[in-house]
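Scroll down for the structure; my scribbles are underneath it.
Omission of a single protein chain aside, the complex is shown with its protein chains in their original locations.
Lettered A and B in written order, each chain numbered from 1.
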Amino acid sequence: MSDNIEEIQKSVRKYIIIGIALLALSGFTVWLSTVELPTHGLNILVGMIVATFKASLVALIFMHLNHERPVIYKVLAFTVAFAIVLFVLFILSAQDPLVFEGFYNRNE
Amino acid sequence: MSAAATSHEHAQDHHAHDHHEPGFLRKYVWSTDHKTIGIQYGITGLLFLLFGFFLMLLMRWSIAYPGVPLPAIAEIRAIPGLGDAFESMFGRWMNADGSLNGEIYNMLGAMHGTIMVFFGIVPLGFAAFGNFVMPLQIGTIDMAFPKLNMLSYWFFFISGVLMVYSFFVGTGPVQTGWTMYSPLASTTGIGVTSVWAHGHTWWLTAMVFNISASLLGSVNFIATIINLRTKGMTWMKMPFFCWAMFVIAFLLLLAFPPLEVAAILQLSDRVFGSSFYLPTGLMEGGKHLDISGGGSPLLYQHLFWFLAHPEVYVLILPAFAILSDVIPCNARRPLWGYKSLVYGVLTLGFLSFLVWAHHMYLTGMGTMMSTYFQITTVLISVPSVVLLTCLMVSLWGGSIRFNTQMLFASAFLPMFGIGGLTGLPLAFAFIDLALHDTYYVIGHFHYVVAPGTIFALFAGVYHWYPKITGRFMSDRLGKWHFWPSLIGMNLVFAPMFIQGMAGFHRRWYDGGKYFENTSGFQNWSTTLTHNIGGFFGFNIPDNMLSLNIVMSVGAFILALGQVPFIINFWFSIKGGKKIENDNPWGATTLEWATPTPPPHGNFLFEPVAHRGPYEYSVPGHGADFFPQWETEQGKPETKPTADKALAKH
Partner (left out) sequence: MDIPYTVTSRPDTGLYNAKIGIWLFLASEVMLFGGLFSAYIFLRVGADYPWPVWDLDVKLGFWNTVFLIISSVTVVMAWASIKLRKYTQYKLCMLATIACAAIFMVNKSMEYAKKFQHYAVKLTDGTILTGHLPHGYQVKFENVDALELTIVGSNKAVDADPVNHVLSSVVGDVPKFKFPSGEEKELNKATFGELRKSMRDAAFAKMQDERAKMIEAAEKAASVATTDFAKYEAARKLTIAKNYHSLSDTKVKLIPSAPLKIAAKPSQFFGYTDTSLTFVDGTIATGKLVDDKMTLEVDGVDTRAVAQSEQSLAFDHRYLGEGWQKAFVANRDHHIADFEKKYPTRDKAKSATLQKESLFFKEFHSAEPPAAGEAHGGKHGAEAHAPADSHGHEAYHPTVVIEKKDITFFSNFTPKLNTYYAIYFTLTGLHGLHVVAGAGVLAYFLFFNGRMLREDPEHLANRVEVGGLFWHFVDLVWIFLFPLLYLL
């Protein structure tokens, strides 16, 4: 974060606006969850997209990730990549059971 | 260590600057100095290593001589008075006749694995060597967060105490292997009056502390390497040692939290009765358990191995780190392929997060996922081979000094080779289905960790001992340490491959005695054992079980081999040969630019890295090494710059 006084003064307003936006989005999320989309999975997806958007606002503005140093971007990039690996491969391996179809159905 | 250890000029000089000598407690117990913390970690780690080794000796006795009383137990018990005291303390660890039973074997096994991995190798390789050497090598005065560093050690210490304490609680320590697979681990002893009467709960609590300790350590290491490198120490002038520590720290940082999750969830299963890892309808002893079910044992395995595969690289990378210093220094040749090593280790670190489920081929994983994990597993062996090859080629054309650390280093290379190569077949699901959970797997990873990492750790101890104490360890005793260790290690671990391929399961407490009379139990190795035994007048049966005896004898040779080391280690502190200068091995990295032992604040002048870390036998340069800190004109002046460096802050 720069130490420029004027910039900081300006960003104070920004923080408040973002805070209000976050509050509004939280209300939106609650409302959204009462709307029945074609499948519940879709509800989850939309809800998560909104949550991710909110989270990125927090990360980018409040945590100043919109202008941070390269080292930190690198560290976070790897972390997020591994976290995604954690999500995706867990699910994929749970959803990919070993099937013995040819084996059991031989005589049917 | 203590200032008395040397009468070195610099050290004396330095003390003149230090106005407030910290008291004993601040200096040795609540120390925030990275060197003291390194030494604390080192000594604790070595003691745990010894403890774990002792547990293993008991196990090997039970395997080789199932049901036979432990040696000398009868004599100890017969001592009037003392015998009964012994009995009341250790009686619960034996059958009435002084032999071990399966339950106790399981406890020993689980604790052996846990202690060796989490309390022996990692603290030694990463925390001890890393803490002592890394800040010196990058030329800084301490870690970025000295207080966190201290906290890290004391968390580790607490976790060690809790872990050892679990031997004394109601039902004794865990019995479910170092992997703690649920549902077994979630439910064993669940009926005991209090969850705290069961060692398992203590295990989990201890692990939570241990993990926190390594988290603090790894944050510290990375921040130090990123922000505290001295002038001229660019990333590509940094010794490979620090690169390896950097990668290890990242592995610990990012892989340990899922284990923490695994431990917390298991703790919740045990303490709050949740069903994270317990499927619906689970029964025990013919009765439905009083649980809701709905969880999955696979979840535990995923979380555990997501840590534990990176963990095996945490175990092996310190070895490469240490050897990257020991080998060029004693071959008097630059490290071959520095860049490939650096990129290799980075690739290794990255890939190690993507391969974990090769430990889970047998869980009913589908073909798509197992194909993926087979591919990544084979891929990851490429950077491993790159690392090994670079070290090997570094020897080529060198004028090698075969001192003790170099002996250990050169033995490491083939030993790690065997370990790595035997891992390759395991990478393929169709082979692993047969070999999983057999002694073959045990052989594989012990070759990597025992004659691999532990040898490298020994090399490191011999290498840096003079810097820490100002005295050499005895080379003769060192050789008495090396040869029995090498022979013992191979006697213990090589037969495991043969037994494993014959289908010996890894957790038989009686070493497969049940199958004694099975046919087809002989091969060349058993016949060889039989004949050699016969030659010396022992009647060793010609079957696979005789290999148990070979391995156990190997273990006892190994135990004897450690005696010279222990003597050497303690006696050389006061009695070893003194070093003549601060750089006794003629090494090039910055830790050798400090006074011996390095004082608080480390350097007497502001160190500057003028060149790469491995400038040995530089053509046209007088000496056969060209340290990083020397300018073309020679050494920097120590006194005046030292004052300047102090004044600057």
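Some notes on this structure:
The working rule: a residue touches a chain if its C-beta (ideal position, glycine included) is under 8 Å from a C-beta of that chain, and two chains touch if they have at least 3 such contacts.
Since the model is a prediction, treat every value here as computed from it, not as a measurement.
Listed residues B:102, B:257, B:398 or B:417: the one in touch with the omitted chain is B:257.
The chain not shown here is touched by just one of B:62, B:152 or B:275, and that residue is B:275.
Only one of B:55, B:117, B:238 or B:303 touches the chain withheld from this view, namely B:303.
Contact residues of subunit B toward the unshown chain are 69, 73-74, 77-78, 87-88, 91-92, 96-98, 140-146, 148, 170-171, 191-193, 197, 215, 218-220, 222-223, 226-228, 253-258, 260-262, 264-265, 268, 272-276, 280, 290-296, 298-299, 302-303, 306, 600-601, 646, 649.
On the side of subunit A, the interface with the absent chain consists of residues 1, 3, 5, 8-9, 11-12, 15-16, 18-19, 22-23, 26-27, 29-30, 33, 36, 38-40, 43-44, 47-48, 50-51, 54-55, 58-59, 62-63, 69, 71-72, 75-76, 79-80, 82-83, 86-87, 90-91, 94-95, using the contact rule stated above.
Operating definition for what follows: only the chains that are shown with their structure count from here on.
Separating the centre of subunit A from that of subunit B, both taken as means of CA atoms, is a distance of 37 Å. Residues 71, 75, 78-79, 82, 85-86, 89-90, 92-94, 96-99 of subunit A touch subunit B in their complex. Here subunit B touches subunit A in the complex through residues 222, 226, 250, 254, 258, 296, 298-299, 302, 306, 350, 353-354, 357, 360, 364-369, going by the rule given at the top.
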